[in-house]
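One protein chain is absent from this view; the other protein chains keep their places.
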Amino acid sequence: MGIQRGHQAHPVEWLAEKGIFLISLTAILMVFLIFAFVTREAVPLLLGQMNSAARQAVIPAADMDKTPPEQLRAYLGLTSDQFAAMDHDTKQLLMEAKVDAGKEASDDKDAAVNTTGWRYLFEPYQWTGYDRPAYIWQPVSTIKKYNLVPLIVGSIKATLVALLFAVPLSLGAAIYVSQLARPRVKEVIKPTIELLSGIPSVVVGFFALIVMATVLQRLLGYESRLNAFVAGIALGFAIIPVVFSIAEDSLTSVPRSYTQAALALGASRWQAAWQVVLPAAIPGVFAAVVLGFGRAMGETMIVLLASGNASILSWNLLDSARTITATIAAEMGEVVEGGAHYRILFLIGAMLFVVTFFSNMLAALVMDRLKKRLEGKT
Amino acid sequence: MPDISLPKIVPTEQKTGEPAGRQPLITVDQLSLYYGASKALKNISLSLGERVVTAFIGPSGCGKSTLLRCLNRMNDLIDNVRIEGAVKIGGHDIYSPEVDVIELRKRVGMVFQKSNPFPKSIFENVAYGLRLHGVKNKSTLETAVEESLRNAALWDEVKDRLHASALGLSGGQQQRLCIARAIAIKPEIILMDEPASALDPIATARVEELILELKKDFTIVIVTHNMQQAARISDYTAFFYIGELVEFDGTTKIFTNPARKQTEDYVTGRFG
Partner (left out) sequence: MSAPATIDFRSKVFRYGSFFFTGLTGAATYLILAILAVILVNVVLHGWPGLSWRFVSTIPKKDIFDPATTGILPMIVGTSIRVILMTNFVVPVGVITAVYLTEYAPNTSWLTQIIRAAVNNLAGVPSVVFGLFGLGFFINFVGKNLDWVLHNGQKAWGQPSLIWASLTLAVMTLPVVIVATEEALKAVPPGLREASLALGATKLETILKIVLPQALPGILTGGILAVSRAAGEVAPILFTGVAYYMSSLPTHLTDQFMDLGYHVFVLSTQSPNIDRTQPILYATVLVLLILTFALNIVAILIRSNMRRKMRSLH
């Protein structure tokens, strides 16, 4: 198929074409690299190679030189730089300290538990000192607890509030701007709403923390000033531009002939919009919501500033909450490289990536089908 | 014979069949073209002579533009196109693998239906092709540009504003600019795809006059849906119908005494 082109005559051109092609593979490469390298740090955890038990097998100080360096480093809880910088004697001292600590080690029944096991990540467990099984995320403690459920619930709570707040508003505005407003008005309003996306999320979070939290607490009188509700509303601000612009585009790309047919039959503008255009654009609206969901789940600074950051498991929207993203952002600076905590953070990062990846694919698929359907008809 | 009133018939010597004493410049040999599975051109064979104007006429969708675009391989730009047969220009098959299509397009120029001047100055538009082919010297460019604009009958109108934007010209002027741009690189053949169809009658007349002048130096193939235009300016006419060449002959013969009934029906307006 196709006519053979005389490449021999223009080698530079041919070379440039190949170069252009290779460079455009960057996008694919990047997606792959992101997944690969974020997961890479979580792999030892996934393979069950990490042991975060409080009471670890103690290596006798005399055996220090028999221990492989990497294992020794992990045992002593040092980063590679610290380990490399430390001299033999200091390491020996640390080994002896560990032996002593082992003798005094907690008699806590949970001290021997490897808290990075899947069971502890997702299922409730009755830790010492608690009167019933609970989902606890408490990485900084003698017994390190890494249950992910409070974080997942926190993210979902905030996202839910965001969607409940933003979707009706955005959809309403999209219908108004696309179907009901005069063209001149539309030309001003549309870019202005999209200007909302020009506000950095840290500014929205700041606004929620400093202004909104106080106002909302005074209005509604709940206990925690910073909670999933406040964070959710602020998240809503952030996703309104996304949901609005996709919904509006979908509504506008419904062929005018549908609207005109309805109007010619005596429908009012809103009847035409509600009964004819909106149903036709439903896939686009759906995609907009899905993308809004993905955006809200992935947002970091707003929840970091406004959600209260208490990693308790509660479905009450007015309780302080901790999301997956805020956890990664807040705790990554404190972890030991290569340790269990470090790897868990990468793990939840990878999980987040997978969730948003699939929600993106879903939205893209739906939009694609909508586009094909409309093009087939146009 | 039905009455055919044509405003003006080019008075030339009686031309029938092959051009007497001149070598054919373009030879199309059993050419078929497929868009995917559908056959758009069916076994076309004809020979076009040097420095004459040949017109391709026929109803919409008959393949005349497609055939025109085969002559400078602009159809290469479309996905899914397949060619059988050969097109020979100056004896060389232009679809053979050794042919450098860039070279080909230097020698076979094209003017399009909708004028498409670049959003640059008038001067830069005409100079574009020259610069492409290595002309850098400022005075050479200036001389060449002036010559082309004169030959395109545009010089007097634009000589004072050579560096103004080409988009500021009227539709007819833009089309003549496109012609100037095409002839600046001195191709042997100029292909014109309905060059006047978007122009008003006065601009059309000027373009037609121009073509008659140009044929002294260039071989011209023009696609037109306007039969009277074909009758006015062409020496030879080829009539196409749904991908097939129905009849090819001297213009006068086609319009006064066509050999095929189909041709007669078309030129008398029975269908179209």
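The chains carry the letters A and B, assigned in the order they are written, with residues numbered from 1 in each.
As a convention for this text, contacts are C-beta pairs under 8 Å (C-beta built on N, C-alpha and C of every residue); 3 or more make two chains touch, one makes a residue touch a chain.
Please read all numbers here as calculations on a predicted model, not as lab measurements.
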Point to revise | Residue in contact with the excluded chain [from A:Phe83, A:Tyr222, A:Tyr258 or A:Phe357] | key: A:Phe357
Study note, to complete from the structure: Per the whole complex, from A:Thr115, A:Asn147, A:Thr259 or A:Thr325 the residue touching the absent chain is A:Thr325
Study note, to complete from the structure: Checked against the full complex, the residue among A:Ala173, A:Ala262 or A:Ile344 that touches the missing chain is A:Ala173
Practice item. Provide the residue numbers of chain A that touch the chain removed from this figure. Key: 10, 12-13, 16-17, 20-21, 23-28, 30-31, 33-34, 37-38, 40-41, 81, 168-173, 175-177, 180-181, 189, 191-196, 198-207, 209-211, 237, 240, 244, 268-271, 273-274, 291, 294-295, 297-301, 304-305, 325, 328-329, 332-333, 345-346, 349, 352-353, 356-357, 359-361, 364
**Study point:** Missing-partner contacts on chain B, residue numbers
**Key:** 72, 74, 77, 79, 102-106, 109-110, 112, 114, 116-119, 128-129, 132-133, 167, 178, 181-182, 185
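Convention: only the chains that are shown with their structure count from here on.
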Check your understanding: How far is the middle of chain A from the middle of chain B, if each middle is the mean of its Cα atoms, in Å?
Key -> 61
